[in-house]
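With one protein chain removed, the remaining protein chains of the complex are shown where they sit.
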Amino acid sequence: MNLARFFAAIVRRELQIAFKRWGDLVSPLMFFVMVASLFPLALSPQHEMLRNLGPAVLWIAALLATLLSLNALFRADIEDGSMEQLVLSPYPLALALFGKTVAHWLLNGLPLVVLAPALAVTYYLPGEGVRALSLTLLIGTPTLSLLGAVGAALTAGVRQSGGLLALLVLPLMLPVLMFGARATDLAASGEQISGPVYLLSALFLLALSLLPLASAAAIRISLD
Amino acid sequence: MWNWFHKLASPPHFYRLAGIFSPWLLWSSLILIAIGTYGGLVLAPADYQQGEGFRIIYVHVPSSYLSTMIYALMAITSGIGLIWRIKLAHAVAASAAPIGASFTVVSLLTGMLWGKPMWGTYWEWDPRLTSELILLFIYFGYMSLRASFEDIGKADRAGGLLAVVGVVNLPIIHYSVIWWSSLHQGPSIKKLDAPSISGDMLWPLLLLIAASTLFFGAILLYRARAEVLDREHNSRWVQDLLGERPGAG
Partner (left out) sequence: MVDCSKTCLSAIDLTLWRGPNCLFEELSFQVDAGSLLLVRGTNGSGKTTLLRVLSGLTRPESGHVQWCGESIEKTRQAFTAALAYFGHADGLKADLTVTQNLEFSARLYGRSGEQVSGLLKALNLSQCAQLETRYLSAGQKRRTALARVLMSNATLWLLDEPVTNLDSVGRDYVEDRLREHIAGGGLAIAATHEDIRLASESPDEIFLGDDA
């Protein structure tokens, strides 16, 4: 079997499992919606202020929702022994973990991208801003998933790892957040955003090329 | 070369060598710090823009420099430890982390003290201060990850991997912060930076940077010795060492 088919088999199995556990899929998404609706309630629903806060709030909510869903990324596999089997399979472990990360993004990141425009409307973002939000989330959330996978792999063998995972990966995720939120903000005020979008894409490519290898190394350490 | 490397990496050898070097490093650094401090606080003239307040750079710049340098050192030693499986390298990385975090804290505090007279507030989202703050988070992450493993070998490898991933990220974070702050439109905020500096002001600064690096070296050796002793407490040479000392062990 070639590598592409191995990769497809991994993604397929992840999706099979995920569709049997709807609850796990929906809760980070609900979390995203709820965090985003907390701000107008805690502040006051003034259009002007919400329009200014919107890009940052929506990006932070997406970041936290990603973090929430990442915690369990490798845990079940390590507990039930499937991770041992992946490590001991003749296929590259990095590819297997990358497959799991892709599935994670399809199930958790992509819904955020789809849902975000609806929330952006409740923050009175103009059309340009909504489009920029979707675009930056589309490029940014895969980077977050890849970064989070390294953190999840490092903390997979640790008990009570939720807070630790946040501490490890949040500083590393900051550039994505800064570029994403600021680009949305700039677009909402009618400015050019090709610069930050290129930078976000560069970060994504860098993450894509290096981080699956780091995840694989981390999993080998966690299983030891 | 390779033999020398391996010999240095053997814990008893390192323990002995570090014991010889650390007092020399410590005393020379203290003397240089005294000279540099005198030069910076007394001999150097007050800055024509910043007045006497600029003198805090004599603490701030060396600690900022060390906070980054120590992280780089941690990443390099971690990389050596991961690739060549040298436990001593991991021990050095583990001992360096709290020192690096301390220098980061000093850099942040002195930056805030500098900010009060210059900006009128203790905290400004200045790119340097912001980068230092994120660096502090990264140090905390590294130390918490290490602390969460019971097995020291696992802590070494997991922490080492994080340090290496982090060092790739540091420049990205740094330049993102610079880009991000360049979008501020506020009044022309003076950056927290060494002022355009005259020779009288410069030599104490350079001296203090060198002296604090030596000081860091001394503290690192003391800490790494203790770390090696702790890790090897079951081994023959530590038992022998403790046996030789009357009253110990």
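Read from first to last, the chains carry the letters A and B; within each, the first residue is number 1.
FYI, a residue touches a chain if its C-beta (ideal position, glycine included) is under 8 Å from a C-beta of that chain, and two chains touch if they have at least 3 such contacts.
Just so it is clear, the model here is predicted, and its values are computed rather than measured.
Touch with the chain omitted from the figure is made, among A:S89, A:S189 or A:S209, by A:S89. Counting the whole complex, the residues of chain A in touch with the unshown chain are 1, 5-6, 9, 13, 16-17, 20-21, 79-82, 84-85, 87-91, 223-224.
Throughout what follows, only the chains that are shown with their structure count from here on.
In terms of their C-alpha centroids, the spacing between chain A and chain B amounts to 32 Å. Those residues of chain B that touch chain A in the shared complex are 134, 137-138, 140-141, 144-145, 148-149, 153-154, 157-158, 161-162, 164-166, 168-169, 172-173, 176-177, 179-180, 183. Across the complex, chain B is touched by residues 150, 154-155, 157-158, 161, 164, 167-168, 170-172, 174-175, 178-179, 182, 186, 196, 199, 203, 206, 210-211, 214, 217-218, 221-222, 224 of chain A.
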